[in-house]
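I have a structure I would like to understand better, so I am pasting it below and will then ask my questions one at a time.
Missing here: one protein chain of the complex. Every other protein chain is in place.
Chain nomenclature is as follows: A, B, C and D, assigned in order of appearance, with residue numbering initiated at 1 for each chain independently.
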Amino acid sequence: MFAQLIMSGIVNGSVYAVVALGMTVLYRSTTVVNFCHGEFFMLGAFAVLVAQQLFGWTYAGSIVFALAMLFLAGCAIERVLMRPLQNAPHISMAMMTVALSYLLKGISRFFYGREVKPLQPLIGGDPIEIGSVILMPQDVLIAGFSLLVVFGFFYFFQRTETGKVIQAASQTPRGASLVGINVPLLRNLMWGVGALMGAAAGILIAPNTLVYPDMGGHMLIRAFAAMTLGGFGSLPGAVAGALTLGVLENLIGGYISSSLVEITAYLVIIVVLIVRPQGIMGEWRQGRG
Amino acid sequence: ETGVTDTTIRIGMFGPLTGPTAIGSLPLLGAAAIYKDINDAGGINGRKIELSIEDDACDPNKTISATKKLISQDQVFMIHGGWCSGTVMAIKPELARNPQLPFMVLGAASAAISTPVTANIFHPIATTAAVTRTMLDFALSKPKTQRIAIVSHSDEWGKSHITPLLDLMKAKGLEPVESVWLERGSTDATSQLLKIRAAKPDVVLAILYPPELTLYLRDANKYGIKAPTVTTQGVSIEDMVKRVGNPAATKNLFVFYPLSATLDAPKFKKWVDVYRRYYPKEPVETLSFMGMTGALAIVEAIKRSGPQLTREKFMAELNTLRDFDPGIQSGSLTFTPEVHAGISAGKMIYWPVDHPEIIDSYPAAKSQ
Amino acid sequence: MPDPILRISGVDVRYGRTLALSDIDIDLFEGEAVGLLGTNGAGKTTLLNALSGFLRPAAGELRLFGASINRCPPHVIVRRGLLHLSQERDLFGDLTVHDNLRLGSLARAAKSFDRNLERVCHYFPRLKERLRQRASTMSGGEQQMLAIGRALMAEPRVLLFDEPSAGLSPLFVQEIGAMMQALRKEGEITIILVEQNMLLAAQVIDRYYMLRAGRIVARGPASELEKDHEELAREYYL
Amino acid sequence: MLEVRNLTVKFAGLTAVDDLSFTVNQGEVFTLMGPNGAGKTTAFNAIGGFVRPTAGHVALRGQSMAGMSPAQVAALGIRRTFQNNGILREMSVLENVLTGLELSTRSSFWGCALGAPGSARAERDATRRAREMLGQMDIAGLADRPAGDLSFGQQRLVEIARAMVAGAELIMLDEPAVGLSPGERLHLGQVLRELTAKGMTVLLVEHVQDLVMAVSDQILVLNYGKKIAQCPPSEVRNNKDVLEVYLGHA
């Protein structure tokens, strides 16, 4: 049982990690914490569904379509909604993402309010048994994908010039302009990437959870917890936080009480922040909020 | 009388038209279809029914203001509404403050709504007490069933089932071998399932909404839990089979079934047609018919009250309703001044291969 | 006469409804250094911000190398070769000195990074000692050096200095003066200098413009500044 | 009045202030000078409780200030300005100056919440004093502008006014003249003189020589955290070390 709890915890944690990474990337590059990331998550899954059912596309085609749509949506949102606010107080930007989250949820509820749609697994097949541990092929895919994304971004931010530029632009946008960095373009792209990451996570997990307008909300809070645990803005932190949270949830549910599963994330947040206010891996950077 | 003119009777309705539980708007539509059908057939005693429909989004506070609006702004004759137990519980004080106002529950099942009885609240569906009794009886009808595990939500709805269930079990000298919470919106049920698996139950009583039940069934299949799952009327079998998308995972699922026949049965066609006539685009599910008996009971009581319709007379007539059975619900409806929980029986349904079948006891000894 | 490198004609700048600059006309020729003087709140910084694209003029035209830059965003202007050394410095506080300089060279002169780095370290040996220190922990003067160094890394053709001597010690002020003169000589850099330190200004510039309440109230050759500056101060600043 | 003894501040591997000792007397303007990065601001921070000294101690009127938080230091009657702008951007100029009176406004919490007359009076007095101070600094006209909208130099003036308004015993000004026009510098010099005449003590860090020479009573020159000279302004120009590392031979 222990091994199974750990393994499923890791699989769950991987999904949290992809969600948290999407938010972390955006936070790193714009200092905005995106409260509508959960909706990107939801829209990604819906886009696949729509492409499949309305246009009759193949699964792979639909996924490409969904990712592309969400990338464009992210860019558009930055251009239309966020850019005009770039000089506004930080909380206005946070509220804008909140408003957006309501809007996207409202719209999708308007069309799909009563429906909860199933999505077939990306890869089917029988459960894989390794000793006492049972995993679905989909689970393995999820874990593998998030590993890939994590390393990709880690490399990008830590090793490439562009990564550094993005970080610089987020801390001192005026300074970045002063050295000739196209700050608006960078922001725009990063929003696109953030949305795409959200969609990817959504598509990965949707076969397990079904597709419905509220599917993003619960994920968001887990991602927050993961980010807090690892320290805002830290990529490895987000991943470590997400995996820890996934495993903790399972262990607490399995060994203490299933009533605690839903608040594990919150307990973790509170304990971590009281003991170490900057998260486990976070450097002490003051958020502008 | 309030809400009544020479040609109309105004009835207020509310239900979750929007929000995460918007699926609960289906019973409202079913009831509304009955009213429209009656109107198209000429109305009752020369009066047509006018509906004031409010959205409660399954939110108790919204329901309170909706009720106040129906009562004092729209001046309705009576209210027929409530799919979420929490919303109906929330307006009980308001209803107590307006003892002359008749209230018919639309689909909320919590036993606490009608027990103890409130004079103006009528409950024409199988209450959670009735549902859990049926579920338990069904579970115990399987030979040698000893070990019962429970998985449930911890919200009001979940607890309104758990409480009577545990009481019933205790009365039979039983204890659940394992009892776990699965929260709404969960994306994983591993820890709960492993606990259940470790308890080696003969049967699992699942008090879950559709999304979580889906998750549960899929994971149960994955972890090789073979015990049958018995669940409430909160889900419909067709929907679950579709959602889970894996026949192996649903073949051992038994759902409390509030209706008299499967939706595709010829004898039920009449009701499906009524519903389709007025809501051709809406899904036809078990839920769609849960409000109909209440609506028909209202129509019946209004009819019996005669042309001089008053609330008082109307409630008196409701209280005399005995074995009222239009053929929708699995049992007949009886209201007495002492008992407003009008339906006390139900059946179980399952999906052996490619269509649903109604059964009374396990193993499937067919009842019809 | 050759065409001006930078032409400011009839420029107005507004903050909401208040007019911060009105009808500014300045022409700047290749290799020239022009001083912009004025009391606090006269509008000097506002003018520089308009030139570097952070503010849009409400009227008038700005032309850099013959092309209008009225609607250009800051990064485009920087890439054309106009660098602004701002009063707030706008350094990347969390990055090291080295990274700050590296980013400074990225847009225009990424290839000649090493050469430029050497040059900056030559002007400011202190930076060389502290290449690994985080910019935000540097002392005020050191940050000023870094800001100047970062601007130089881009091999600017026009440099806007907003009080470069702010916070620098007297010895360093002299060195900066020397540096600016050297820049003009070797690199054909054109300079706009905002400065409260008359001595420094007089050393570097050819001509000056005096701003008051958003208007140009006087102009003249640098030699005028070298007369008794107590008197100048009384004349223009009080 | 202020006594600094053997003050040492180290940052990872770097000694920013090295065994610094000096005494400031009441009513004088005491100036710290020195090349960039000599440790002047760090010394200020150590006195004001913003960094913890590695060694040494600081005392005001014989009372040790070891381990005090910035707020406690302020409560002793010490105010400071910041080299990199400590303006409260979203408040008006008048409110900025009013916050300088935080400690000397005798209004109580419940008094304020319930509108008690005593507290209301205290608040009104504070406003009057703040306006007077703005007048003294010649920026009364800016009183209702949001401080964040002011020019750099104007903000400096507000910050100085805010430090001086409460009539603190000791004010520490970190390069107050940066960004000020020559006219304002002259004016600042006058104001400082007036205040010291009333018994206020000033600890000044400044590179602008006109101001330093005009107002200082004592000058201490630092280099690499170490004191290299301490003398009245008239003698500074004769000190070879100082010319060498700081003033240059201009």
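Some notes on this structure:
FYI, a contact is a pair of C-beta atoms (placed from the backbone, for glycine too) under 8 Å apart; a residue touches a chain by one contact, two chains touch by 3 or more.
One rule holds for everything that comes next: contacts and distances are computed from a predicted model.
The subunit not displayed here is recorded in UniProt as "Amino acid/amide ABC transporter membrane protein 2, HAAT family", chosen from "Multisubunit potassium/proton antiporter, PhaE subunit", "Amino acid/amide ABC transporter membrane protein 2, HAAT family", "Heme exporter protein B" or "Cytochrome bo(3) ubiquinol oxidase subunit 4".
Although it is left out of the displayed model, the omitted chain contacts the following shown chains in the full complex: A, B, D. Contact with the chain not shown here comes from a single listed residue; of B:Thr5, B:Ser72, B:Gln100 or B:Thr336, that residue is B:Ser72. Touch with the chain omitted from the figure is made, among A:Phe2, A:Phe110 or A:Tyr255, by A:Phe110.
If you put the hidden chain back, the residue from D:Arg89, D:Arg193 or D:Arg237 that touches it is D:Arg89.
Checked against the full complex, the candidates D:Arg131, D:Arg145 or D:Lys227 give a single residue touching the omitted chain, namely D:Arg131. Although one chain is not displayed, subunit D still touches it through residues 48, 50, 69-71, 74-75, 79-80, 82, 86-92, 94-95, 98-103, 105, 107, 109, 112-115, 119-120, 123-128, 131, 162.
By the touch rule set out above, subunit B reaches the unshown chain at residues 17-18, 54-55, 59-62, 64-66, 68-69, 71-73, 85-86, 89-90, 92-94, 112, 154-156, 158-160. Seen from subunit A, the chain kept out of the figure touches residues 33, 81, 84-85, 88-89, 91-92, 94-96, 98-103, 105-107, 109-110, 113, 217, 221, 224-225, 228, 232, 259, 262-263, 265-267, 269-270, 273-274, 277-279, 286-289.
Quick note on the criterion: only the chains that are shown with their structure count from here on.
Considering the contact criterion stated above, no chain is in touch with subunit A and with subunit C alike. Each step here moves to a touching chain, and the least such steps from subunit B to subunit D number 3.
Taking the mean of each chain's C-alpha atoms, the chain closest to the overall C-alpha centroid is A. Taking each chain's centre as the mean of its C-alpha atoms, subunit B lies 76 Å from subunit C.
A straight line joining the Cα centres of subunit C and subunit D is 29 Å long.
Our note on geometry: subunit A versus subunit D, Cα centroid distance of 48 Å, whole angstroms.
Among all residues of subunit A, none touch two or more other chains.
Subunit C has residues 88 in contact with two or more other chains.
Which chains touch which is summed up as A-B, A-C, C-D. Interface of subunit D with subunit C (complex): residues 11, 33-38, 41-42, 83-85, 149-154, 156-157, 175, 178-186, 207-209, 245-248, 250. Looking at the complex, you find that subunit C touches subunit D at residues 15, 38-42, 45, 87-88, 126, 137-142, 144-145, 163, 166-174, 196-198, 229, 232-234, 237-238.
The touching residues of subunit C, when paired with subunit A in their complex, are 52-54, 73-75, 78-79, 83-84, 86, 88-95, 99, 102-104, 106-108, 150-151, 154.
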